[in-house]
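The complex is shown incomplete by one protein chain, all other protein chains being positioned as in the whole.
We just call them A and B in the order they show up, numbering each chain from 1.
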Amino acid sequence: MKKQQRLWIGGLAVILFLALWEAAMPLGWVKVADVSRPTLVAKAFVELTRTGDIFRHLFVSLQEFFIGFALSVVVGVPLGVVLGRYRYPFLLLDPLLMALYSTPRVAMMPLLVVAFGVGYGATVAVVFLGAVFPILVNTAVGVREIDRIYIRAVHSFGGTERDIFTKVLLPGAVPPIITGIRLGVGRGILGMVVGEMYAATEGIGQQISLYGNAFAVPELIALILVVSLLGFLFVSLIRLVEDRLRYRRMETEA
Amino acid sequence: MEIKTLYRRNEAVVLGSVGLIAFLVVWEAVSRLQWLDPVLISSPTLVGVALKNWAASGALWRDLGTSLFELVIAFGAAAVIGIPLGVVMGRSRPAEYAIEPFLWMLYASPTVSLWPLFIIWFGIGMKSIVILAFLFAVVQVTINTFAGVRGIDPMLIRCARSFNAGRMDLFFKFTLPGALPLIIAGLRLAVGRALIGVIIGELFSSNAGLGFHISYYGAKLRFADFFASLLVVVLVGILATQAIRIVEARFARWKA
Partner (left out) sequence: MHIEFKQVTVAFPQPDGGSLIAVENFDLQVDKGEFVTIVGPSGCGKSTMLLVADGLLRPTQGQVFFENKLVTAPGPDRALVFQEFALLPWRTVEGNVMLGLELQRKHTPSQMRELVEHFVQLVGLRGFERHFPHQLSGGMRQRVGLARALAVNPAVLLMDEPFAALDAQTREIMSEELLRIWEEDKKTVLFVTHGIEEAVYLADRIVVMSSQPGQVKEVIRVGLPRPRSLAIKDDPEFVHLRRHIWNLLMKEVRWQVDGRGKNP
């Protein structure tokens, strides 16, 4: 019952918003050029897909995203496990990681462009920087929160440090790792757009910047919607994995 | 013995400082030994000098003031609008269902890509920057406030009802205090996001503020000054977050 209500009322609100938006120009509230209308946006969307250009840019962007994201997993998970397991490395690195996390990635763009090259290189770097932190932090916290009793159990049966990693820490941390990956995807996509907006010759972000600077509002909004949809898709997929995992594994209460 | 106990109590700070200092030493060494291009990576000493010059010329305080001003307005607006919004969402399910899609859109879309639109609508200048930062922050505040209000232990509500608490009392004596920890946590996260919004806005189109300083020197490849401004931004972020942490500690002491 509640779920239906949620869909109904939410849907109604969105429709109302779209209707008001559509009517805003004729009603004289704002100028078309400024705000555009849902119909124009839809037209722009159709036009973009028709010419096929958008798919080329999407392809480039997704490439950058997946490379950067894969890197962030490859770096973030093992590092997170180590930081979660051993206190000293964590305490030593914590301020540095915090400082890196607090720096807006956009601000680092000049440096990243010079270091890794315009377009591809810098964008991959921004995606990496965006996604790696949630993955790292969630992995570390997940490992740290694993009940010590499991480690003691493995110890008591003669397990080595390696056994603890393979039989307790990694399997035990899988749910938080997946959560970290989900959070990282959002930030990664944001990074992809921002990176391309700043300095790229191809890609969705670059297109956004292009249309934005040309004040082509319908196209701009259409592109923004595409990016949001993409993010929504990825996050939903990962949520599915998360839910299935949680069902299978439900942690036992003490 | 004394030193050992002192260490044990402040271990995090000690080790954190050690890590930080080690990093600075390595950075300086790598730069001096030219293992990486010193023009690109600069060095702690060069950054320190740049910072000193920036401060001495007075420009630092001006830029800092501009950014802080924008930050305070954006953050204040986010709190003033976000908290009541979250409360309304928390108390009324229809409101929650109606507002949720828009909140989600704001959260999930790259807000920064709306920047060109902001220029069209609000012009280049402080207005757009503040609004961008506001949007960055308000989502966080609203979501956290909503969670706080919604997450009130139903047992407590039952208790309040059994004491015949009226709706006003119920809200101000039970719901709001109970939601406070999450609300303040939301504010803590929001201030960081607002700062990022301010910096991004200034980066893209401004002639004042920390973000501008970053883009200006970045474009000129003067990385010492560039890092100096990054440093200031990070420090502002840490200070702002810590300030709210202190408030959090006072008002959320009872939460496990």
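Convention: a residue touches a chain if its C-beta (ideal position, glycine included) is under 8 Å from a C-beta of that chain, and two chains touch if they have at least 3 such contacts.
It should be emphasised that the depicted structure is a prediction, and the values quoted were computed from it without experimental measurement.
Asks: Pick out which of A:154, A:189, A:208 or A:238 touches the chain that's been left out of the picture.
Replies: A:154
Asks: Residues on chain A that touch the omitted chain in the whole complex?
Replies: Missing-chain contacts on chain A: residues 147, 149-150, 152-159, 163, 167-168, 171-172, 174, 248-252, 254.
Asks: State which residues belonging to chain B touch the missing partner chain.
Replies: These residues touch the chain not displayed: 1, 4-5, 8-9.
Note that only the chains that are shown with their structure count from here on.
Asks: In the complex, go through chain A and note every residue touching chain B.
Replies: Residue list for chain A touching chain B: 2, 5-6, 8-10, 12-14, 17, 33-34, 88, 91-96, 98-99, 102-104, 106-111, 114-115, 186, 189-190, 193-194, 197, 205, 208-209, 211-213, 215, 217, 220, 223-225, 227-228, 231-232, 235.
Asks: Please name which positions on chain B make contact with chain A in the complex.
Replies: Those residues of chain B that touch chain A are 11-12, 15-20, 22-23, 40, 93-94, 97-102, 105, 108-110, 112-117, 120-121, 192, 195-196, 199-200, 203, 211, 214-215, 217-219, 221, 223, 226, 229-230, 233-234, 237-238.
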